[in-house]
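Note sheet for the following structure.
A single protein chain has been omitted; all remaining protein chains appear in their positions.
Just so it is clear, A, B and C label the chains in written order, and each chain counts residues from 1 on its own.
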Amino acid sequence: MTCPQIGKKANLGPVPKLEKGCVMKKLDAIITENKEVAKNYLKMVLEVSGGLGGEEVLPGQFVNIEIPGLYLRRPISVCNYEAGKLTLVYKPVGSGTEHMAGMKPGEKLDLLMPLGHGFDPAKAGERPVLIGGGAGSAPLYLLARTIKAANPKAQITVLLGFNEKAEVLLEAEFRALGADVTVYTVDGSYGTKGFAADGLDSLTQGAADAVGYTYFYACGPMPMFRAIEAKAKGDGEYSFEERMGCGFGACMGCSHKTKNGYKRICKDGPVLSRGEILWD
Amino acid sequence: MTCPQIGKKANLGPVPKLEKGCVMKKLDAIITENKEVAKNYLKMVLEVSGGLGGEEVLPGQFVNIEIPGLYLRRPISVCNYEAGKLTLVYKPVGSGTEHMAGMKPGEKLDLLMPLGHGFDPAKAGERPVLIGGGAGSAPLYLLARTIKAANPKAQITVLLGFNEKAEVLLEAEFRALGADVTVYTVDGSYGTKGFAADGLDSLTQGAADAVGYTYFYACGPMPMFRAIEAKAKGDGEYSFEERMGCGFGACMGCSHKTKNGYKRICKDGPVLSRGEILWD
Amino acid sequence: MTEKSTAKTKDSKAKASRTEGKNTAVTLCGIRLDNPVIPASGTFGYGYEFAQYYDINCLGTFSFKGTTLEPRFGNPTPRIAECQSGLINSVGLQNPGAHAVVSEELPKLAKVFKKKVMANVSGFSKEDYVETVKILEATEQIGWLEINISCPNVHGGGMAFGTDPKAAAEITKAVRGVTKKPLIIKLTPNVTDITEIAKACEEAGADGISLINTMLGMRIDLKTKRPVIANTMGGYSGPGVFPVALRMVYQVARAVKIPVVGLGGVSSAENVIEMMLAGATAVQVGSANLVNPYACRDIVSDLPRAMRKCGIGTLEKIIGAAQL
Partner (left out) sequence: MTEKSTAKTKDSKAKASRTEGKNTAVTLCGIRLDNPVIPASGTFGYGYEFAQYYDINCLGTFSFKGTTLEPRFGNPTPRIAECQSGLINSVGLQNPGAHAVVSEELPKLAKVFKKKVMANVSGFSKEDYVETVKILEATEQIGWLEINISCPNVHGGGMAFGTDPKAAAEITKAVRGVTKKPLIIKLTPNVTDITEIAKACEEAGADGISLINTMLGMRIDLKTKRPVIANTMGGYSGPGVFPVALRMVYQVARAVKIPVVGLGGVSSAENVIEMMLAGATAVQVGSANLVNPYACRDIVSDLPRAMRKCGIGTLEKIIGAAQL
């Protein structure tokens, strides 16, 4: 079967199996863990019951969460998904995410998942670079894991940017996958002072191919994207955010114009490839 | 201190102390019990924390309950109140009461209490009759207890009406207070076939005073009230229901015309005395 | 007790309880619907997308995305703002244009939906509406035309056609001239007197009225201190508009003789029944589809239970039952 979100039969080895389970389902999930993992960030682990098998979520896809008492669902990227265990990393910024932060293990959430057209791990090549800013680091984890599973020899570079030391997320987890991780902090309190996109400069400098990586994947705030656009020499893709009505392609609330016509961030995205994006 | 709801200093002995605690408070209460006590009826017991002492709720007063997810509060009569332990008896008939029926011990509710001008136990005399239909039996319990506490020699007659045997409520509890209880069921499946108001006929027949009781107190559906009006020879009072906006006298949503001008069912009622009611 | 029993009242009561909740069919402008539940325009795409979630043939019908003569991208983003009981959208009629709908969208729909569909049409001038309807007219798949007159009238000063009885009548008459299909005019609630507009449409030849479209609303982002919606304001929909929608359905059903399609905040089988009691012949469900893609399927399957609860045997008989 061809996955409608990817549009072609991907072939990345056994984990994740990209060829099935791409149709969104409405599922009940039970929170098994919900705690601060860094300043301003929480990790929520959920047991997803029924419907989805073990390996049917693609990197860069997201879930849309019904929050008790609020009307619209809240989109959160899949940080990891293994055998019915869903991991989210999120930052409380408003009513919905603050409500999530107050929830306890044992409480239930109603999810639509998996949603969206995620990253294309098949494009990684031998030396991909993954660039994450803040919560944007989260979806890169499942991406790195997927790339590694498909090609254990891939040399993955991960550039992570945060405001300060206390906010640093997922560094150990990326290292455990064998990735080459550099952390940037705006205030220099940890790792290298500066922004994640700065890491592209060091990759490029003296690189044999003058590009320094085979492909890039980016998720984070718009200023980070603009910095990457200014620095990146090779091809890659970006994961966007937009206010959503439905999250599964029905309302046209999230459309962005691209060189290939309009794209719904929720369904045709959130990941768009560098070549199609119109930076206004 | 004079109780604003009663308008005069009542003197009924030590339990309940009518002279204090009549100003409404907004309180948190924890459900300690919530279970079916008869077909179609549940009993909910709540531990009311802070603010109210042991004996500050008057018979016929009610609480107004915030139901999670619903806008307006739901008014429910106090069935009993002792030392911070509040007992309600209710019938699930719609969204609010059905939500209540699904709640578990340990869950919290936000209450406004105590509300309204209740029954006047001082008027009971030696042979009061309490007439309850369905859920209307509930507030009569605290009333009977209060009358008994003030005058242990009072001979209380309780007439209770239900549709069928399985619905019968509070019979044993009234008997335990030493009241003379007669139960009526519409289908005759328990007690006497008929309606609670029928009991007035037997009280009157052959009564030395041709009235048969010193005062009556009634709570139940409108047809029961009309039957009582047709039969009762002496004085008494009725507890009314009305759709409420606030429940504490602010919105004028619940006003009824009476011979003494308009009365807010939530504040000047729910109990109105026979003499002032305009039956339209 | 047999169907032929002579104990009439007892028998008909027993019959009622046997049939309660079973008869959900209604007739909308001469076309029979299995049930009155219709996903509203703009919340159900061109339908086939939802066919991957459930068999959409369980629906009465559905109203497809507002279609204009030319393709439209719509408004800049953000186009969505949350409200306590609903949302604001300013999608701005993004659609591929009438020709693409006929040549691409409807053939895809035909594979998964065997019923007649309701075609929702928008425009910014009388000519727009007429040309679009002409393009759609030949398509057998289309059972009803639903003409959305809530768009600003670009040749008439920018007020929506639907806020002026004369403009509303003019559009109705013009479209009437080019279609033989049942013609339903969809009204905006942002008016002082909705009955005046509805009556003007009826007189101009409409076969039905649907209402309400969204209410003009706004939210401001407390962080940026700017309107959330890029276009400042947008259309408010969802459960928060239900009391206003129900009132307007009631008013219009009393004012006109043609059938009324009720919508605005409907999200349960109970809401469907309430709309029908107010006077709606069929009921649309919009925003609810966005937060629960299965909303319409769930409402359809819950309808018999809700009917039994309310003692309703034949749904069609309750239309307008709350009218004095």
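Everything below uses one rule, namely that contacts are C-beta pairs under 8 Å (C-beta built on N, C-alpha and C of every residue); 3 or more make two chains touch, one makes a residue touch a chain.
None of the values given here were measured: they were computed from a predicted structure.
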Displayed partners of the chain not shown (whole complex): B, C
Hidden partner chain, touching residue among C:Lys180, C:Lys225 or C:Lys257: C:Lys225
Chain not shown: contacting residue from B:Lys26, B:Lys193 or B:Arg226: B:Lys26
Chain C residues touching the omitted chain (full complex): 81, 83-86, 88, 163, 190-193, 215-220, 222-223, 225-227, 232-233, 236, 239-244, 246-247, 250, 265, 270, 273-274, 277-278, 309-310, 318, 321-322, 324
Chain B, residues in touch with the chain not shown (by the definition above): 4, 23-24, 26, 66, 70-73, 112, 242-246, 248-257, 262
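Keep this in mind: only the chains that are shown with their structure count from here on.
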Longest centre-to-centre distance from chain C, chain (CA-based): B
Rounded Å distance, chain B centre to chain C centre (Cα mean): 47
Set of chain C residues in contact with two or more other chains: none
Touching two or more other chains - residue numbers and ranges from chain A: none
